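Data first, discussion second: the structure below is written as structure tokens.
Only one protein chain is missing; all other protein chains are in place.
Residue numbering begins at 1 within each chain, and the chains themselves are lettered A and B in the order written.
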Amino acid sequence: MENTHKISFVNKYLFSTDHKTIGAQYTIMGVLMAAVGGFLAYIFRYNLAFPGQNIPLFGALGPQQYNSFVTIHGMIMVFWVGMPVLLAGFGNFLIPMMIGTDDMAFPTLNMMSFWIFFLSAVILLASFFVPGGAFGGGWTMYPPLSANGYMVRDPNFLSALLSGSSLLILAVALEFVAMLMGGINFLVTTFNKRTKGMTAFRVPLVVWYINIAAVIFMFSVGPLVAGAFMLLFDVVLGTGFYDPARGGDPILFQHLFWFFGHPEVYVLLLPSLGVLAEVIPVFSRKPLFAYKKLVYLALLSAVLSVVVWAHHQFIAGIDPRMATFFSIGTIIISIPFAGIFLSFMATLWGGSIRFKLPMLWALGFIALFLIGGLTGLFLGSNAFDIYAHDTYFVVTHFHYTLFPDIFFGFFAAFYFWFPKFSGRTLNNTLGHLHFWLTFVFFNCTWFVLFFNGLAGQHRRIHDYSAFSNFSGGIYQTFEKFSTIGAICLILTQFIFLINVIMSMSKKKNAVKNPWEATTLEWVADSPPPHGNFPVMPEVFRGPYDYSVPGEAKDFLPQNQQ
Amino acid sequence: MSNKEINLEISHVPQGRLGLWILIAGELMIFGGLIACYLLYRIRFPEWANDAAHTSTLIGAINTIVLLSSSFTVVKAHEAAQKRDYKNITKYMTITIFCGLLFLVFKSIEYITEIHEGHTLVSSEFFSFYFLMTGLHGLHVVAGMVTMLVVMLGARKGENLHRVELAGMYWHMVDLIWIFLFPLLYIAK
Partner (left out) sequence: MENLNKDTVVFPSEKHDYHGHPNYARVFFTLLALFSFSVLMGALHLPTIALIIIFGTAVWKTVLVMRNFMHLKYEPFLILIAVVAVLFCLLAFFWGVYPDVPMVKLDIAK
């Protein structure tokens, strides 16, 4: 591990093969894309509250643009924020540190995976500037809108290739390739590069969960890659894979999409839950409740996740017998996750809880996800879903799951590991302000929209002026309330930005183990040098040895004999 | 912790092989998904048999033999690599690359004939699937050949001999996919 030789700027920060640099690249890229996604959200939320008015910082929003913005907002938040930050970012930062190794199994592959991801993001953003604008047929890319609807007007090969639709498909395909490369790396690293004594059940839970997420991703994305090829051929070359007039079937694409799209939800959820499993024991000073069972529950959810997908298609005309099956499957898959959350509660129970910032975000996650998860149970049952499908109820449901998952999970991890990976500390007051304002404004934004959804307000409509029951009165007031909440929510994130910039401009002052945690990354220096550990640590105990009776300290690091 | 811990650390699989197995699983999901889509449509439309009748079973059969033989030579190359028999590695890998080339030549003849007969990508659903599936498979053949060439140039000088096996595994996967494509597109009429 010689790191004495000089490395040029390009090799150190751009084409670095060091897992921490790549993790930082993924995280920064994800945060930048989140800013784009948030700005799009601001534009169309403003339009929903004050239809037809000029939007500050943007101007008037046309219906076509509205569709594009809603579509790309969804795409960005799931594939260009959730995936890089939660899977690739956490995976790159945490896996080698927590299992006690110097780097990933395939560092070059790791670097390539980031640059392919970067290319995909560029293609996605470029699609705003092609003739006709970015794709606007909903983030699910259903044909015929994506294949031969009004989004793709010109049958000419080149202009079809440069349409928003095909660029989006291309960008998504590249993103999958990047994440598959990352996933291979995570799995091989975890299997083969663990340090001495790090047996399977001494690995911190977050590493297990990231790996299970990588496995779920790997085994569900294949058919959609094939389906994306077929769709791209439909758009660019004029085949009819999804064209009923020529013997194709658009339902097939819905199946291909959701066969990946639903497991994707768990791909996003599991790394965040893993972060909670690290944060909660540290700040409760108690061992994680039922560590092994949590591993088994996640494996169970991985198996179940490939047989629940069609609950997104209850009104698409699928076979009613299958709809019943998928309803039951959906309700069954809530059991492993209920188990995981109950175990977090049991970890909190009777602990000496320290309300530090990461803990606040973790508790906020649990509180908000509870609402999202429980409304998921309603929607999972076929009968209710037929009523609520495509209303704001669904939109609110998945924002109550994905927002805590992506942002609360990310911030919990960020406030937890920032001192470790940057060597600097964050301002506590600004952190508290950031948490409380985010928590309050998130609820302002979304909670009221449950009522709009139950009243039957349909999503994806540019202007509700034509619907008399939604264009005035209480539901319009709710829309305005929600928009003001959303704007405040976005403004709150500047507090976070200021906090990070302030702390980065200060000297490195973080101690090795500020939270008194046990896992291996706290053994390394802050920030860890290239190669992570001066001597590879040997592991003698499990990851959650807090408050062990008869010990002088209330935590026993994993490398302590 | 109980003392009955499963120690997955001794996975016994070197990291190159492990990574490649995961890659192969991912690739099989892609092709498997494509084949599943084809089968679903094929069961729905028995009349696709009329289009399927126009594929050339003879060329398909020759190509199968070519690929099976190349799979055989590439394991021979792997065997030679373990004996550090550089001459045989080069010989067998050259034959494999040549087989891949032969496969592509036959495939092009087939494509040209079919397009001349008016069966293009857009002429019918069956031929859309046919060209998509064989085309994607053909790209994998090209990728396998390039990998093989790079590995061979190293292995000839005794560098990175373990990669001979890895390139071989990828090549077998390409072969496996063809084993399924052949009955699907050429025999089952």
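Basically, a contact is a pair of C-beta atoms (placed from the backbone, for glycine too) under 8 Å apart; a residue touches a chain by one contact, two chains touch by 3 or more.
Everything numeric in this text was worked out from a predicted model, so none of it was measured.
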Missing chain: touched chains present in the view: A, B
Omitted-chain contact residue, chosen from B:29, B:99 or B:133: B:29
Among A:251, A:377, A:430 or A:484, residue touching the chain not depicted: A:251
Sites on chain A contacted by the missing partner chain, in the whole complex: 106-109, 191, 215, 219-220, 222-223, 244-245, 247, 249, 251-252, 255, 259, 306-307, 309-310, 317-319, 321-322, 326
Positions on chain B contacted by the hidden chain, ascending: 8, 11-18, 21-22, 25, 28-29, 32-33, 36, 39-41, 43-45, 57, 61, 64-65, 68-69, 71-72, 74-76, 79, 82, 157-162, 165, 168-169, 172-173, 175-176, 179-180, 182-183, 186-189
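Here is the rule we go by: only the chains that are shown with their structure count from here on.
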Interchain centroid distance [CA atoms averaged], chain A/chain B, Å: 34
Contact footprint of chain A on chain B as seen in their complex: 1, 5-9, 11, 13-15, 18-19, 22-23, 25-34, 36-37, 40-41, 45, 121-122, 124-125, 128-129, 132, 136
Parts of chain A lying in touch with chain B, wherever the complex brings them together: 105-106, 180, 183-185, 187-188, 191-194, 198-202, 218-227, 229-230, 233, 237-241, 246-249, 252, 256, 541-542
